[in-house]
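Just passing along the structure, written as structure tokens.
Every protein chain except one is present and positioned as in the full complex.
Order of writing sets the chain letters: A, B and C. Residues in each chain are counted from 1.
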Amino acid sequence: MSALDRVISDLVVANRILAREDVVDAYGHVSLRNPDNPKHFFLSRSVAPELVERGDIVELGLDGEPVREERRALYLERFIHAAIFEARPDIQAVVHAHAEDILPFGIAQATPLRPVIHSGSFIGANVPVWDIADRFGDTNLLVTNMEQGRDLAKSLGQNNVALMRGHGFASAARSLIEVVRISVYLPRNARALLRAKQLGGEIKYLAQGEIDARNRGYSPYSTETWRAWEYWANKAGCSHMLTKPTGAGTAHQGPQKK
Amino acid sequence: MSALDRVISDLVVANRILAREDVVDAYGHVSLRNPDNPKHFFLSRSVAPELVERGDIVELGLDGEPVREERRALYLERFIHAAIFEARPDIQAVVHAHAEDILPFGIAQATPLRPVIHSGSFIGANVPVWDIADRFGDTNLLVTNMEQGRDLAKSLGQNNVALMRGHGFASAARSLIEVVRISVYLPRNARALLRAKQLGGEIKYLAQGEIDARNRGYSPYSTETWRAWEYWANKAGCSHMLTKPTGAGTAHQGPQKK
Amino acid sequence: MSALDRVISDLVVANRILAREDVVDAYGHVSLRNPDNPKHFFLSRSVAPELVERGDIVELGLDGEPVREERRALYLERFIHAAIFEARPDIQAVVHAHAEDILPFGIAQATPLRPVIHSGSFIGANVPVWDIADRFGDTNLLVTNMEQGRDLAKSLGQNNVALMRGHGFASAARSLIEVVRISVYLPRNARALLRAKQLGGEIKYLAQGEIDARNRGYSPYSTETWRAWEYWANKAGCSHMLTKPTGAGTAHQGPQKK
Partner (left out) sequence: MSALDRVISDLVVANRILAREDVVDAYGHVSLRNPDNPKHFFLSRSVAPELVERGDIVELGLDGEPVREERRALYLERFIHAAIFEARPDIQAVVHAHAEDILPFGIAQATPLRPVIHSGSFIGANVPVWDIADRFGDTNLLVTNMEQGRDLAKSLGQNNVALMRGHGFASAARSLIEVVRISVYLPRNARALLRAKQLGGEIKYLAQGEIDARNRGYSPYSTETWRAWEYWANKAGCSHMLTKPTGAGTAHQGPQKK
């Protein structure tokens, strides 16, 4: 399997995982920068993520338009991806979705969404809320051109996640596995925080030092990260499409008895 | 496949989708006006929507009675559909259901149900609550004759959705796909609003201009609408029954690179 | 199929439905009075309701003991059923279960559980909370003898449902289909009430006249009741075991056009 084939397979797996984990439904999408050409990225044509197959993946430029002739319909909101890839050379993968349990935090902004559980640490200490109305007034709330995408990317800044008021979120990460992980645990962190507030009293958020410590230890092909990827792919019925880099997630690295 | 065959198939698909998406259970129903005769509409005989097949679809008049001899039992509440089709010539499709998460908004009326998420925009800015007791006193809460149906239709007015106190909702739209979409996203919007209130602070509802902008862009066979319909049908196990109008949801309409 | 065979089949179906609808899990049970001998009733041996088969059904007396030699283990809490059948000659079927969403109403008694949705009307206007500790002090909370069962039956009185503090509920009805229906909609009514309270403001409960109107219209083999039974049995994978009384749920009884 060529490196490009692997990239396409991984992106299909990511689509199926996000669907199975209720992060996306008919809507929402995930993209991956072309490792051979940082000015291009891969994204499915317009189809529900659960149904994405290899042949649905399209290569787009940083203007959000396809780099080859393309007659099939594309996602209206592909500019979210293009603008984030344009603004953030460090980012390799982007998710945009409407996962239900993050929506309240974009609607009622009295309680900022911050990490309270260890698996939520990768959303980062600060999750800005972008409101398309602030600059664009009354729209259909969709990000349908580069100007809107760039405004969202500006709000995202150097953070990993931005909420989009009344709409959803955009997340960005150093690897495809990481952006999926952030997107799966983001709603879980949101639920934990909402319920902790219902219990009342002081909330113990993750400390900045804890977020940093977790971030330092992260590796996209560590045993622990691969374990989740394999588990999710199995649940989503596409474990046969997994392409495991040589040596990933196999070796015991702790001290050994003989 | 004839135009009428397609209408019947679409209605079966709509039944299955609403069941799979937990909008209906053993109860609740969806109807479609006869495109060839606006004084008739199609509705299943009395059977759970999940189990509806083509042969279960019955043609009814605007008085809620079958237009041909019919020995099978019919839904008691078919008058909801008849009265809305009678009052609203612009309406092509109606849903009545008891989706659990909208019920609290009919029981505790301190918080009106209004759109807070973009996919909830089609419920419209105003969702009236109809209480059968206001005019009919102590009933079994079911709409079992035209007089009750007309009272509900009057409460609905020119809106897209009316809540029914202690019972459920009725939704009405310009197309079958749209009424299904409204009915699927209505409970999601209700959950988002309930949880936003739990977070506290000011709630940002969709602005009227945003609702209008989304409404202007809506088309029942647009790429985006068809994507959801295809996705839901696939989840409901009836994607083989889809009848895609020629050209629907296929063409890329944005700018193209060569 | 003999009348007795039908009774046994129906009881197996009821077990499977209650399991599929999350009313029971490994625990909880449903019983049916012997139509030929009101001093006996049928209940499964000790096995999870989801796994109950015809051969598991045992005939018990109103003392909670098997009427024939029985070497298999029985439910510890069969005395709940025996005591209710003893106290209430009008009752044909009993459920005891721990459905999660009714538990809060037995633990925090500031908000009595009352019907707020039409499908919840059959729980009745008044749902007493029985606390085993009031008379028996510190127990393992289980109803393991006739004395405890009779105390619970006394608390139930002429109502349809009693909550059991920190434990679950017992429901009693005129037919097997009705007791299943009550038990399925009881948690839904509880959720609707809890969420209505979270929205704040005045709660509109069903009026006594509405509860009475619904009760008068109830018939265990009406078209509407049978529709739910058929739907639930299908979901539970046991629609092949349905034994439909001749003529039940088939005829259209409204006015007919020719």
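Couple of notes before you dig in:
As a convention for this text, a residue touches a chain if its C-beta (ideal position, glycine included) is under 8 Å from a C-beta of that chain, and two chains touch if they have at least 3 such contacts.
Just so you know, these numbers come straight off a predicted model, no measurement behind them.
Although it is not drawn, the missing chain touches A, C when the whole complex is taken into account. Of the candidate positions A:27, A:130 or A:232, contact with the unshown chain belongs to A:232. Contact between chain A and the absent chain runs through residues 116-119, 121, 188, 191-193, 195-204, 206-210, 212-214, 216-217, 223-224, 227-228, 230-232, 234-235, 249-258. Taking the complete complex into account, residues 25-27, 45-48, 50-51, 61, 65-74, 76, 98, 100-101, 103-111, 131, 133, 137-142, 165-167, 194, 197-198 of chain C touch the chain not shown.
Heads up, the rule we're going with is that only the chains that are shown with their structure count from here on.
Rounded to the nearest 5, the angle that brings the Cα atoms of chain A onto chain B is 90°. Chain A and chain C, compared by their mean Cα positions, are separated by 46 Å. The mean-CA centres of chain B and chain C are about 32 angstrom from one another, to the nearest whole unit.
Across the assembly, chain A contributes no residue that touches 2 or more other chains.
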